[in-house]
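Note that one protein chain of the assembly has been removed; the remaining protein chains are unaltered in position.
Each chain gets a letter, A and B, in the order it is written, and its residues are counted from 1.
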Amino acid sequence: MSALLTVEHLSMRFGGLLAIDDLCFAADERRITAIIGPNGAGKTTVFNCLTGFYRPDVGRLTLHRPQGPLYLERLDGYRIAQAGVARTFQNIRLFPAMSVLENLIVAQHNVLMRASGYSVAGLFGAARFRRAEAEAIEFARSWLERVDLVERADSPAGSLPYGAQRRLEIARAMCTRPRLLCLDEPAAGLNPRESAELTALLRSVRDREGIGVLLIEHDMSVVMGISDHIIVLDYGKKIADGTPEQVRHDPNVIRAYLGEAEHEALPAEIAADLRRDDRPT
Amino acid sequence: MVANPNTAPRIDIAALLKDAALTAAVAFALALPLIGFRTVDDPAGLGIETRFDWVATGVGAVFLGRLLLSWLFALRGQRPAVGSGWLAHARAQLDPHMKWIALAGMLFAFLLPFLPFSSRYTIDIATTVLIYVMLGWGLNVVVGLAGLLDLGYVAFYAVGAYSYALLAVTFNLSFWECLPLAGLFAAFFGILLGFPVLRLRGDYLAIVTLGFGEMIRIILLNWVPVTRGPDGVSGIPRPSFFGLPFTANPPEGVTAFHEFFGIAYAGSHRVTFLYFLILLLALITNLFTLRIRRLPVGRAWEALREDEIACRALGINPTNTKLTAFAIGAMFGGFAGAFFATRQGFISPESFTFIESATILAIVVLGGMGSQIGVVIAAVLLILLPELGRELAEFRMLLFGAAMVLIMAWRPRGLLAHREPSMRLHSRNHRGES
Partner (left out) sequence: MGYFLQQLINGLTLGMIYGLIALGYTMVYGIIGMINFAHGEIYMIGAFLAVIGFTVLGLLGISYVPVALLIVLFTAMLFTAVYGWTLERVAYRPLRSAPRLAPLISAIGASIFFQNYVQLAQGARVKPIAPVISGGYTVFEEGGFTVQLSYVQILIWLLTLALMVAFALLIQRTSLGRAQRACEQDRAMASLVGIDVNRTISLTFVIGATLAAVAGVMVTLYYGVVDFYIGFLAGIKAFTAAVLGGIGSLPGAMLGGLILGLVEAFWSAYFSVEYKDVAAFTILVLVLIFKPSGLLGRPEVEKV
């Protein structure tokens, strides 16, 4: 298994706040790597550094590609996306007035732009462009089928229900044909049935497209069910890194989630019990 | 709505009165100094003329108006939701017939000069309307599609006009040679201005373009050796019909339009020709816009208007994409400017003030950002209003300023804005659509 992305010594500061503190981890191809941690731990900030929205203070972010490594920390966001890193946002960012289909076509902008001869050939209706456009629509339709939105293809994206908007955002990211998909809390606000569908979708993305997935998620049923590898952040620091089994029983993680103070306040036996309960019998 | 006597909204008259009184008090404070006291010129300096009767009338009207409005809202139970209502509905109803409406409009435009009631005066006015339609369509690319607020559009109009005028006067180039050059120059200025600013947030662009419009005017006024300063450029060659000039007595060896066609000379020939010229230019602008909206770059403009951050995450280069919109808008402004120069035969910096930019922006906003037909309606309204009376001419910009504020509050996407997807997966009447 080769690493698709390596993050080395990443740090990011906002004024007096050290949002990420010397973070190192790797994400592999054909693997779902989850980043978990309490609110404010710095998870979204990691994504923002990876996708070029924030410029990290220190750190090397490397995307490993067949044609050689690419260092992301100095690239503009749109170049990172062109290099194959797609993402979704914690608070959904669709193009609300545009139709569902158009959202997916915009995601294929660069391919279509080249096919339209940077608009010149497109203005004259070149056959090459028409073919590329038909292919783009076909590709979009295949994704609409996978996220069950074919029926709504021509409605404004802003008119979809919340869960459908989340799915559309994932489909839109996939329409850029990424090698690494970064999802920021995709299950937030979904009902249990939708969460289960999401889990299935992410599995199929990993297995059929064979790409790497980075997943920020709070819903432990989703995380534990599908992650191959989990990284736990707390106050910007990595406190655990391993398989779901390993992370589940890591004392640091338990402390971070339950809170140090509470543990201290509990009678020793009960605290020990708490830990024991988590262990497989 | 079914009126139910039991749940009829209770109206708190006292609260309404209090609200109206407060509004009236604010109106009083606004009106008292500036309307109540009018400064008048006086041999000894300034004099004052009081108009308290105006203030009283105004405040009374505000009180009653506010009372009536809030009473109506209270009757309906709530304030109407922003952006909804009958207008959006009516607009959506019209949509399937848009093709026919557009065709009918075009037919009318082509036949206008030959209709029994049209005179030289009507054709002249129609030409002016079409200039504004073209400018509106050009600016619509920038504001309506790409969501970039350009407050100095007149600068590109001026660049186009001066390019044509100076090239034609200095180098004796013909209108058709100059037209593309005028567009190119304007687009070049657009890129020059847009490049540093388009990386930044939208409001910076707005204020920089506002400044740019004024700077171009100041340069035109003061760079006398080139632009001839406040005197302007005169003697700009009038366009010819493929080399046939519209003159009564052409110089030796040149055939005039009326001679070539063997008809009597009439001044209206040129006016009619100019009318068709601008009609053609405007239609080209329109076709181009409609077409480019369906290309990747057009969709990227709209996507940028909707959410720039999402665009970056999809690999769209925001600066370059905005720059193309800005340059294309500028280019159409430049074309319109060249036409303006050849039509007038004389241009000076006075034709390119902020009021012009504001007028064009008002046309786009009133018409509904992104709506092509809306621009036509707004341009007709805006140009014809002053023709209807001097009063209307004076109050025109006041009304349009107020209308811009009210329309934004009522329908923030524009009065007639109704977006038709640039492509569809299903046919129009598909059941999946909501």
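As a working rule, contacts are C-beta pairs under 8 Å (C-beta built on N, C-alpha and C of every residue); 3 or more make two chains touch, one makes a residue touch a chain.
Remember, predicted model here, so these are calculated numbers, not experimental data.
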(request) Consider the whole complex, including the chain that is not shown, and state which of B:D12, B:D95, B:E350 or B:E394 touches that chain. (result) B:E394
(request) Go through chain A and note every residue touching the omitted chain. (result) 14, 44, 48, 53-54, 89
(request) Would you write out the residues of chain B that touch the absent chain, in ascending order? (result) 26, 29-30, 32-35, 37-41, 45-48, 82, 143, 147, 149, 151, 196-197, 200, 202-204, 206-208, 210-212, 214-215, 218-219, 221-222, 305, 309, 354, 358, 361-362, 365, 369, 394-395, 397-398, 400-405, 408-409, 412-413
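Criterion: only the chains that are shown with their structure count from here on.
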(request) Would you tell me which residues of chain B are touching chain A in their complex? (result) 288, 291-292, 295-297, 299-300, 302-303, 306-307, 309-318, 324, 413, 419, 421-426, 430-434
(message) Help me check something: in the complex, which residues belonging to chain A touch chain B?
(response) 51-53, 76-79, 81-82, 86-87, 89, 93-99, 101-102, 105-107, 109-110, 112-113, 116, 118-119, 122-123, 133, 137, 140-141, 144, 150-156, 159, 172-173, 176
